[in-house]
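As you look at this complex, bear in mind that one protein chain is not there, while each of the others sits in place.
Right after this comes subunit A.
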Amino acid sequence: MFCERAMELVRELHRAAEGRLPAFNEDGLRQVLEEMKALYEQNQSDVNEAKSGGRGDLIPTIKFRHCSLLRNQRCTVAYLYDRLLRIRALRWECGSVLPSALRFHMSAEEMEWFNHYKKSLATYMRSLGGDEGLDITQDMKPPKSLYIEVRCLKDYGEFEVDDGTSVLLKKNSQHFLPRWKCEQLIRQGILEHVLS
């Protein structure tokens, strides 16, 4: 039946868990576009025939093909847009440098879009807070204290602190460090915030 491939694309994204970005389905998209092209050409010839040959019985077929074309268009646009939303969320999750695994999952155009978004966000952040700008990707939840107690879940190695000295992060050691230094590592799962 028509529009099967387009449904596949949408289902693929629906199955992917929140925040994850599956690989860009080049093949699937190409197949959908081919189907759309085939439908469009068939419709073109049928319309010409209907107009010139007066064949009114072709009109339902034309209408049907037109609906399929619209559906294909909706599905592909939904697919592309949802991916863009996920990529945008990645900027807020992982920071401005994406892990290489994720980069392979994006198409070239998506990469370009991501760079534009990054630049746009950076320009906005620089315009806030007077001269220095304000990093709004920090502190997603209102912070309760300047320093937090964290526990190290994996061996990480040396981690530099503000005054130039470093702290050795070993598994199961606990540290009491400034909040802003720890947030990145908490997001990466190396440190765990201990609530007492």
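Following the convention adopted for this analysis, a residue touches a chain if its C-beta (ideal position, glycine included) is under 8 Å from a C-beta of that chain, and two chains touch if they have at least 3 such contacts; residues count from 1.
Going forward, contacts and distances are computed from a predicted model.
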From "Cell division control protein 45 homolog isoform X2", "Multifunctional methyltransferase subunit TRM112-like protein", "MTMR8 protein" or "Dynein light chain Tctex-type 1", the hidden chain's UniProt protein name: "Cell division control protein 45 homolog isoform X2"
Of A:45, A:96, A:127 or A:174, the residue in touch with the unshown chain: A:174
Interface residues of subunit A (partner: the chain not displayed): 146-147, 149, 151, 158, 161, 165-168, 170-178, 194-196
